[in-house]
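Every protein chain but one is kept in place in this view of the complex.
Moving on to chain A:
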Amino acid sequence: MTQKQKALSKEEEILLQDFSRNVSTKSNALFYGNAFIVSAIPIWLFWRIHFMDLLTSSPLFLIITCLSTYLVSFAYKKTKFVLKHKVAVKREDAISREISKMIAEDKKMNKKEKDERVLWKKNEVSDYEATTFSIFYNNALFLAVVIGLSFFLLKSFSPSFNYIFSVGLSSGLIALLSTGTK
């Protein structure tokens, strides 16, 4: 009974991981780290091209970067969750074949264990691909929108307001888009 419970709980655990919106600590650190870096990159543009003074504008840079970090990492998580299921469906066959090939010689492994392993591998691969693609997609969109807003739409604004609105609106926009279900 205890072993069955353990086996069930292990399967449940994998399923829970698969369908859960929660990310692991490692993923969290990865998301926040990437979000911070990509949120800080526009500071270079505003310092060198819009001639914002680095020292006097540092409180503003800090506040907006932190806000943007939060919103971008939110976008990463939401996008990853949506992508994960799509990737899982696409990779299922290939992963099954890969696992079958790996355990072909191992006669001791039963079908249940094989299925567990496939499920685990599928979760891992879909998690990995969804994470990397989510980071790439949101970074590209964020930087493109920042450049579009600050150098075209908001170019007549003063540099400080330009920074606040371009970075703030860009991170807000990608966070909003990430909440879509498709």
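Observations on the model:
To be clear about the criterion, a residue touches a chain if its C-beta (ideal position, glycine included) is under 8 Å from a C-beta of that chain, and two chains touch if they have at least 3 such contacts; residues count from 1.
Everything that follows uses one rule, which is that contacts and distances are computed from a predicted model.
Chain not shown in the complex: UniProt lists it as "Translocon-associated protein subunit beta", one of "AP complex subunit sigma", "Gap junction protein", "Translocon-associated protein subunit beta" or "Proteasome subunit alpha type".
Within the full complex, the residue among A:Asn34, A:Ser57 or A:Asn123 touching the omitted chain is A:Asn34. Only one of A:Ser73, A:Asn123 or A:Asn139 touches the chain withheld from this view, namely A:Asn139.
Within the entire complex, the positions of chain A that touch the omitted partner chain are 34, 37-38, 41, 44-45, 48-51, 91, 93-95, 97-98, 125, 128-129, 132-133, 135-136, 139-140, 143.
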